[in-house]
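Down below is the structure, laid out as structure tokens.
What follows is subunit A.
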Amino acid sequence: MEQFAIYLHENFFYQAPLWMIKAAVQVGFASIVLLLFVSPFAGILSFIERRIAGRMQDRIGPNRVGPQGILQFLADGVKSLLKEDLIPKDADKPLFILAPYLVFLGMFTTFVALPFSSKLIVADLNVGILYIFATSSLTVVGLVMAGWGSGSKWSMLGGMRSAAQVISYEIPAGLAALTVLLLTGSLSMQAIIKAQGAHPWQWFIFDNPFTLISFFILFIALIAEGNRTPFDLPEAESELVSGYNTEYSGMRFVFFFFAEWANLYIIGAIMTTLFLGGWQIPQSLYNASAAVANWFPQVVQLLFFQIKALVLIFIVVQLRWTLPRIRMDQLMSLCWKYLVPIGFFCVMGVAVWMLLFPQGVPWMRTFLTILAGITLVYYFYRVYYQIKASNAEIQLNPFV
Partner candidate 1 sequence: MAIQTQEMMLNMGPQHPSTHGVIRFVVKTDGEVMSEAIPDVGYLHRSIEKIGEICDFNGFMPYTDRADYLSAMNANQGYAMVVEKLMKIEVPRRAEYLRIIASEFNRIISHLLAVGALAMDVGAATPFLHALKEREKVNDLMEALCGQRLTYNYVRIGGVSYDMPPGFTEQSLSFLDKFEPIMQEFERLVSDNKIFVERVANVGAISREDAIAYNLVGPNLRASGVDWDLRRDMPYSIYPELDFKVCVGRGEKGTLGDCYDRYIVRIREILESVKILRQCFIQIPEGPTLADMPKSLKPPIGEAYVRTESSRGDIGYYLISDGSTHAFRLRIRTGSFTGMSIIQKISQGMMIADLVALIASLDVVAPEIDR
Partner candidate 2 sequence: MSFEELIQTLQGKFGAESLVTTTDRAGDPFVMVPAAKIVEILTFCRDDASLAFDCLSNLTGVDAPPDDAEVVYHLFSYSKKHSLTCKVRVPKSNPHVSSVEKIYPTANWQEREAFDLIGIIFDGHSDLRRIMLPEDWIGHPLRKDYKEAADYHGISTSRPSLLYPEKG
């Protein structure tokens, strides 16, 4: 990389200082790596979502392009590239053009601070979680710009809705994250994960009752920020005809969708990092994998992280294809009348808890873990019962 920078300096940009070119090369390199990493991720997530949706709706979903249709996102991307790029006559042209990039940028830069394993992180910023919240709310600027710039009243309504929604839900999200920060005493993503353990009872979610509540607050708030059903008001297709992105076509439209699915992953990743122990694996597993190769523990950690994130993503997708959409006033009252007060209550609760029990309460951790276990068992029992009651034909094989 260094040599490439020197090469550039000597042959092309000899007037610019060397440090600037070095920085530019580093940024460029990082972007390419991230792009290569994020893009397939968003694409494959779109495939997963469509297949789950298909299964839930008693149809198949994409299964033609590539093995089991996994390359569908590539086909869609290429198709969109070839589409005509329309800009409406009444559009505010600069804003209209800029908006999708801002949305994309907002989603994209959050990946910088996501800790995939103990070493696999682009930058372990000491303000990691703050950085993620900050950049991901950059998208709202893009959405409002898209809504305004399209020059369509429906798009503008969508843009305004998303502005109101994202800004409101930042607050409960921030409060819920604050409980974890209190426990950790650091904003760094790696420090947050390191403060937790590999086993469920060592996770922050089960640390005390208040963190358990904040887990759900953060989950709801992040879904709302990501404009997912039941909070998909900005792009409600039956009301606003898909809101802010109505007027977009071709590649710009794809950017919005990229951002949406990347955001889906970010929801899972943030939740995993803050509450579910991130990439933590048991020490025995670490030792065993380290025996295979030096880098192998990193892979196992990545795997654990991804599994946790994907489970959450699966839940989000299931919610999307099950629930109706709530109304604007209900959305606001949910945020301001319920989530924000409960969030404050949790922050206070955690603070008091830490004051009373500086070492934590082991039996409470055990109790909460068992409670969660029982809930899960009951959930699976209900699923089993429903399937049995409806005499549905079960198709367990995911490959159709």
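Selection rule, in plain terms: all candidates are chains of the complex that A comes from, given by their letters.
Assume a contact is a pair of C-beta atoms (placed from the backbone, for glycine too) under 8 Å apart; a residue touches a chain by one contact, two chains touch by 3 or more; residues count from 1.
Since this is a predicted model, take the numbers as computed values, not measurements.
All listed chains 1 or 2 share the complex with subunit A, though the touching one is 1.
By the touch criterion given at the top, residues 53, 56-59, 153-154, 157, 160-161, 229-230, 232-233, 236-239, 241, 321-330, 386, 389-392 of subunit A touch candidate 1 in their complex.
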